[in-house]
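Once you've had a glance at the structure underneath, I'll fire off some questions.
All protein chains of the complex are present and in place, except for one that has been dropped.
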Amino acid sequence: MADHSDHGAADAHAAPHGEEHHPTWKTYRWIALILTAITAAEVWIYYIPSFVKSRAFVPVLLTLSAIKFAIVVAFYMHLKYDSKLFRVLFTGPLAIAVLTIISLMFLFGHLAIHS
Amino acid sequence: MATAAIAHDDTHAAGGHPPTTTGLDHKKIAMWAFIGSECMLFASLISTYLIYKGRSLVGPYPHEAWVSPTGQHFNAILNIPVTSMSTFVLLMSSLFMVLAHSAVVRGDRKYSRFWLAMTALAGATFLGFQAFEFTSFVHEGLTIRTNLFGSSFFTLTGFHGAHVTAGVIWLVTLLFIDMKRGLRPDEALNVDLCALYWHFVDVVWIAIFTLIYLIK
Amino acid sequence: MTRHLRSRRIAFFAIATALSLGLAACSTNTPNTTLTPHSEFGRIIDWIWNETLILGTIVFVGVELGLIVTIVKWRNRPGSPPPVQSHGNTTLEITWTLIPAVVLAFIAVPTIKAIFKTQAKAAPNSLEVEVIGHQWWWEFRYPQYKIVTANELYLPVNKTVNFALKTADVLHSFWIPELAGKRDLISNRTNYLWFTPESTYAWNGFCAEYCGTSHANMHFRVFTVTQAEFDVWAAHQQTGPAFASPTLSPGAPVGAPTTPASTAVASTAAATPAGNAAAPVAVIPVANLQTGTYDKTKLPLHVMPGTPIPEGLTFASVTGDAVRGATLYKSSLCIACHMVQGVSPGVIGPNLTHVGSRTTIAAGLYPNDVRHMQLWIKNAPKMKPGVTMPVIGTGEIDVVTGKPLTAGYSDQQIADIVAYLQSLK
Partner (left out) sequence: MATTYVAERPHVAVHSKYEGGVWSWLATVDHKKIGQLYLYTAIAFFAVGGLEAMMIRAQLSGPNLNVVSAETYNQLFTMHGTTMIFMAIMPLSAAFFNFLIPLQIGARDVAFPRLNAFSYWVYLLGSIFMNAAWFIHAAPDGGWFGYAPLTTKMYSPGVNIDFWVLGLQILGISSLAAGFNFIVTIINMRAPGMHLMRMPIFTWAAFITQFLIVLAFPIITIALVFLQFDRFFGTNFYEIRAGADPLLWQHLFWLFGHPEVYILILPAFGLVSEILPTFSRKPLFGYPVMVYSIILIAMLGFGVWAHHMFAVGMGPIADAVFGVSTALIAIPTGVKIFNWIGTMWGGQIRFTTPMLFAIGLVALFTIGGISGIMHAQPPADLQQTDSYFIVAHFHYVLFGGSMMGLFGGVYYYFPKITGRLMSERIGKLQFWLMFLGMNITFFPMHFIGLNGMPRRIYTYDANQGWTLENKIISYIGAPLLVLGVLAFLYNLVVSRRSGMRVGDNPWGAPTLEWSLPSPVPDYNYAVIPTVTARYPMWESGDGAHGPPPEPPPLVDDPTPRKTLPTAAQLHIPMPTPTMKPLWAAMALTAMFGGLIFFGHQSAEIAAGRATSHMQSLGVMLLSATLFVISLYSWLLTPLEPEH
C-alpha cells in the first residue's frame, strides 16, 4: 500500500493540513514522557503486594492503560485533529470490540478476574 | 428522459480524476477502516486469552509457580521487567515514528531517514525482546502446545508480533525508498499510513501489556 | 388484465396448497410432537409457543393481507393517473414502529418468567439421572440407585427427574420432544435439565446436536412408568447379571444373587429362534412384573425401530448356546469395552449387565432380538455407520484394514455370545 495512490488526491491532504493543527515536536516529547511515566507507574504498582491484593488494583491498571491508549490515539494518530470521519471509523468498531470483550467475560463467568 | 437533476458541472469535466468526496485520501480512509476491523481481531484474541485464564489444567502458569505431579518445579512464566523494557521500546518507537513523519512533511531528508531507521530499529528490538521471551518460555517448559495458557498466550502475542514484523517491513521499505530517491513531502501520506498502522500496533500492545502481563 | 387475474389465481392456489398441507400435517400420526406436552416444562413451552403462534399469525395475516390488498388495489390499470408522490408519513411510521414494540413486550414478559421458572434449581428430592453422551449412544446413570444403563430410561411419573448432562466426547443434545425442551451436552461442562413426567407411556428421545457420522442414529427410549413399576425395575437393575453359570462364579456378582427364575427366563430367550422379531402392537405397554421392564412385544409402533438390515449382511441359521456363549464372552474382545457387572469391566461401550431386558440395541436403531444382535456383533460398522465397535465376524470386511477379517468369530460363536447376552435380562 506504500507507494502509489490508486485514485484520488494525495496532494489535497498532506501539506495544508500540516503544522498549524498538528502538535509540535515539543508536544510529542511531552507525550512520550507522560506515556513513559504511566508505564512506569503501572509496573511500579504491580510490585506493591498490598496494592495488588486490593480491589483498586485492576481498575487502576485499566484506567491507566486506557489513558495511554487514548493519548496515543489522540495525539500520535492525530485523531484529535483529524477528520471526524476517522473518529467515527475508529471509535465505532472500538466500542463494539470493547463491548464484545465485556460481554464474553460475563458469559464465561469471568468478570471475577476483575476483583 | 428527465436528467435535469444531474447537472453536469464543467469543473469536473472529462480528464483527470475528480477530487474525492471528503477531500481525504482513499488510502487513509481504508487504513482507518482496517484499524477498526483489527480492533475486532484483537478483541477476539484478547477475549480468548482472558476466557482461558486460570483454566489450564497443567502449568506453567503466567503469574504463579507450579509443581507438576512428577515434582518438577516451574516458575511463574511472565517476566515483567523484561516486558516492561520492550513495552518502553515500543512506546518510544511511536515517538520516533511521529518524528519521522514530521521530518518527511518538512522535507527534511536527513531526519526522515534517521527517524525511520530508528523506528524500524525499535520495532526490531521489540521483536528481539519477544524472541528472547518466547525462547526463554520454551526453556521454562511453556510451548504453544503445553496448555491453554501457552496456546492463547503465544497466539495472541504472536499475532501482535506478526503485526510488528509487517510494520518493520513496511518501515524498511519506506526507508529504502527514502534512501534511494527521497520521500517527497507530497508523499508524506504514505508515511502517515504506515504511522497510523504502527501506532495502532503500539496501542494494541498497551492493552496487551496491562490485560495480559500486569493483571494477575 | 387477464395476466393479473391469472397471477391472482395462482396466488390463491398457493395459499390453498399451504393450508391443505397444514391440515395434512395435523391429521397424520405424530408420535414425537412437541405440541402435546406431558410435563409442566413442556406445557410452559407450549404456552409460549401458542402465544407466539397466535400473535405471529396475526402479524402474518395482517402483513400478507395488507400486501395483497395493496397490490390488487394499486395495480396498474390502463389510463390511470400518475400516482401521487408521497415520501413518507411520520405518524404512520411511528405507529408501525410502536405496534411491533408492544407486541414484543407482550411476548417478552411471559418468556422471561418462563426462563427463570424452568431454569430454577430442581426440587431437592428429585430423581437424579446422569446422562453421558457418547458417539453415538447414551449412557444413563442413576446415582441414587447405583444403576448404569444405556439407551433406555425408566422414569417414574409425577416425580421430578433432574438430569445432569455430560459428554464423553463431542457435543450432543438431549431431547425428548413429547416431554421437554432439549439441552446440550457440552464437553468439560455439566448442564442440567429437569421436568416432571405426567403420563405413563413410551417416548422417543433423540440426539439433536450434530455429532458426527451416526448423529441420525443416536436415539434413546424413555419409559415413564408408575412409581411401583419403577421400583421393581430399579431393584432388578441393581442386581447382578441374570445369568449364573458355574464357570463364571469366581467373580461373583456384587448385587443380589441371581434367582433360578431369571436363569429360566434366560434359557427360554436363548432358545428363541433367530429372526423372530417381536410383532409390535400399538397399545400402551405393560411393565414386566419380574424385571420392571417393558414387554418388547407390546410396544407402540413409534418406539419400535424399523431400520432395514443393510444389504449383504447374512447370518447362518445356527442356534446359540448361552452357556458356551458365557465362557466365550469372558475371553472375547467384548470385555475390553463392555461391562457386565462382575464379569467384564469395560466402560467404553454400553453396559450390558441387563442388555437382554432392553427393547432396542445400537441406540434405538434396531429391535433387540437375537437376529439383530447377531448381525450387530458380526459387523457393527455395517449396521451403523462410523460406530467404534469393530467388526467381529470372520470373513467380514474390516473397516480399518479394508481386508476380510481372519481372526474373528464364526457365526456359531457369535450366536453363542448372543444367546448369553439375550439371557441377561
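A, B and C label the chains in the order they appear, each numbered from 1.
Convention: a contact is a pair of C-beta atoms (placed from the backbone, for glycine too) under 8 Å apart; a residue touches a chain by one contact, two chains touch by 3 or more.
Small disclaimer: the values here were computed from a predicted structure and weren't measured.
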| item | value |
| --- | --- |
| Displayed partners of the chain not shown (whole complex) | A, B, C |
| Residue touching the undisplayed chain, where the options are C:S214, C:T293, C:N351 or C:N368 | C:S214 |
| Selected from B:P18, B:G128 or B:G182 as touching the chain missing from the view | B:P18 |
| Sites on chain C contacted by the missing partner chain, in the whole complex | 3-4, 7, 10, 13-14, 17-18, 21-22, 24-25, 28-35, 44-45, 48-49, 52-53, 56, 59-60, 63-64, 66-67, 70-71, 74-76, 80, 82-89, 92-93, 96-97, 99-101, 104, 107-108, 111-112, 114-116, 118-119, 135, 169-171, 173, 175, 177-178, 180-184, 186-189, 191-192, 204, 206-217, 301-302, 304-308, 385-386 |
| Contacts of chain A with the absent chain, listed as residue ranges | 1-8, 85, 92-93, 96, 99-100, 103-104, 106-108 |
| Residues from chain B at the interface with the omitted partner, ascending | 1-10, 12-18, 20-22, 24, 26, 29-30, 33-34, 36-38, 40-41, 43-45, 48, 51-52, 55-57, 144-145, 147-148, 150-152, 155 |
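Just so it is clear, only the chains that are shown with their structure count from here on.
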| item | value |
| --- | --- |
| Centroid spacing, where centroids are CA-atom means, of chain A and chain C in whole angstrom | 54 |
| Inter-centroid spacing, chain B versus chain A (mean Cα positions, whole Å) | 13 |
| Where chain A touches two or more other chains, by residue | none |
| Touching residues on chain B, where the partner in the complex is chain A | 17, 19-20, 22-33, 35-37, 39-40, 42-44, 46-47, 50-51, 53-54, 80, 84, 87-88, 91-92, 94-95, 97-99, 102, 105, 170, 173-174, 177, 185-190, 192-196, 199-200, 202-203, 206-207, 209-211, 214-216 |
| Contact set on chain A toward chain B in their complex | 1-3, 5-15, 18-19, 22, 25, 28-29, 31-32, 35-36, 39, 42-43, 46, 52, 57-58, 61-62, 64-65, 68-69, 72-73, 76-77, 83, 85-86, 89-90, 92-94, 96-98, 100-101, 104-105, 108, 110, 113 |
